[in-house]
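Below you'll find the structure I mean.
Apart from one protein chain that is not included, each protein chain of the complex appears where it belongs.
Our next item is chain A:
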Amino acid sequence: MVRLKTRYILFEILYPQRNTIPIEESYDTVSKSIISLHQPSSQQVNGKQIIHLIKASLQKNFGDYGTSMAVGLTMRYFSTRTSTGILRVSRSNCMYIVAAMTFISSLEDEKCIFNCIGVSGSIKKCEDRSIERSRLMIRNVGGTNVATESDSLTRMFTAGDASVEDSSHEG
């Protein structure tokens, strides 16, 4: 029996041109730039839509040959709150999928940056990495003068809807 070899891609979506935060406040300190870039995605965005976007990008950049790479492409986890997700692809097609994601520049008519944080053979490692990353980010945000940052944090949380809908399940 031959094993199916897979790769898990951990990615995040950055929003450099959100208008909820004025541009003058987006770079002063490390914590401000983290908050202004790592924004929640809109509630309408779901895993299927991103898969569709990647397929469209594959079609545009690599043609029908590229679209064949999307066979077996599934979203294992996506959270609109943190704009982070984990994709499952077969090992041989991994490079093309990452390339297709680099070519994407807008999501739901909003400019965005797809950033692939890591590629791993097991979903566990991707999750670990994601947790470690968010922990580091929170330390950077909260480390210096929490009081001044709190208003931009509340703005961030009131901007999105309160209900969180994660489609997470173990692989």
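The definition used in the following text is that a residue touches a chain if its C-beta (ideal position, glycine included) is under 8 Å from a C-beta of that chain, and two chains touch if they have at least 3 such contacts; residues count from 1.
In this text, contacts and distances are computed from a predicted model.
Per the UniProt record, the chain missing from the shown structure is "DEKNAAC104849", taken from the list "DEKNAAC104849", "DNA primase large subunit", "Vacuolar-sorting protein SNF8" or "Ubiquinone biosynthesis O-methyltransferase, mitochondrial". From the options A:Glu24, A:Asp64 or A:Asp109, the residue with contact to the chain not on display is A:Glu24. When the missing chain is restored to the complex, the residue among A:Gln43, A:Ser68, A:Ser92 or A:Ser105 that touches it is A:Ser105.
Considering the complete assembly, chain A touches the hidden chain via residues 14, 16-17, 23-24, 26-30, 32-34, 36-38, 95-96, 98-99, 101-103, 105-106, 111-116.
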